[in-house]
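These notes concern the structure reproduced below.
Every protein chain except one is present and positioned as in the full complex.
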Amino acid sequence: MHGYTGNRDDYLKRLRRIEGQVRGIAKMVEDDKYCIDILTQVSAATKALQSVALGLLEDHMGSCVVDAARAGGPEADAKVKEAAEAIARLVRS
Amino acid sequence: MHGYTGNRDDYLKRLRRIEGQVRGIAKMVEDDKYCIDILTQVSAATKALQSVALGLLEDHMGSCVVDAARAGGPEADAKVKEAAEAIARLVRS
Amino acid sequence: MHGYTGNRDDYLKRLRRIEGQVRGIAKMVEDDKYCIDILTQVSAATKALQSVALGLLEDHMGSCVVDAARAGGPEADAKVKEAAEAIARLVRS
Partner (left out) sequence: MHGYTGNRDDYLKRLRRIEGQVRGIAKMVEDDKYCIDILTQVSAATKALQSVALGLLEDHMGSCVVDAARAGGPEADAKVKEAAEAIARLVRS
């Protein structure tokens, strides 16, 4: 069980849609579509991926981080550090 | 013919790899993998998409924008504005 | 007392440096410096600001969010939601 387990079906649906978006972008490249139109689709897929990441992160903080804090001990610090590093990777990608 | 035509096969290969990455992320969600590990893969896929976008943009500027500038007339301004809007969407995604 | 209080002097030093960077960028515009060199400095200042934000966020999660979790009750959920919204603003800026 993870923070995202309750929303698993929703994430799977969104990820399948993003997979389709990326396949659609490849099709646009194959069909010689106009570069700017391709870029618009790449931005949309990127935004959708970031949005999945933000959801997973919120679920993670609301469960793993909160649970570690409640359990007490040094584990909470490690979880916060780990989440902060994941956020940094996200902000810089 | 577009700016990216000469690199089409390379873009297609990269987009297929990203499609596989997104499918792999869905598999991780299905298999109840640890949230932070999923987030790491989402960041990697996002970065790969941004990198495709930056390549397409450079190809576009080096062909469509440069060609419009050489042709003279007001078309160059329109192309620059269009590229700037695509860059803004990219920076904000 | 906040999560960042223990690191206040460090944040103040970094923010003063960023203030100086922004002043330096204005000076470059006044002195008619080359656009790409100005953009390089804007990217550096942006990165420095994002890095301050990531630090503040980690301090915040390690104190306010963890404290609310330990206190129990519905406050922890509200803190997680608030932090997630701050992260979303950061990722999209």
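Going by the order they are written in, the chains are A, B and C; count residues from 1 in each one.
Here is the rule we go by: a residue touches a chain if its C-beta (ideal position, glycine included) is under 8 Å from a C-beta of that chain, and two chains touch if they have at least 3 such contacts.
Just so you know, these numbers come straight off a predicted model, no measurement behind them.
Taking the whole complex into account, chain B touches the unshown chain at residues 50, 53-54, 57-58, 61-62, 65-67, 69-70, 72, 76-77, 80-81, 83-84, 87-88, 90-92. Where chain C meets the missing chain, the touching residues are 1-5, 8, 11-12, 15-16, 18-19, 22-23, 25-26, 29-30, 32, 34-36, 38-40, 42-47, 49-50, 52-53, 56-57, 59-60, 64, 82-83, 86, 89-90, 93.
We take it that only the chains that are shown with their structure count from here on.
Of all chains shown, the one whose average CA position lies nearest the global CA mean is A.
Averaged C-alpha coordinates give centres for chain A and chain B that are 18 Å from one another.
Chain A and chain C have centres, each the mean of its CA atoms, that are 21 Å apart. A separation of 27 Å divides the Cα centre of chain B from that of chain C.
Multi-chain contact residues of chain C, defined as those touching 2 or more other chains: 92.
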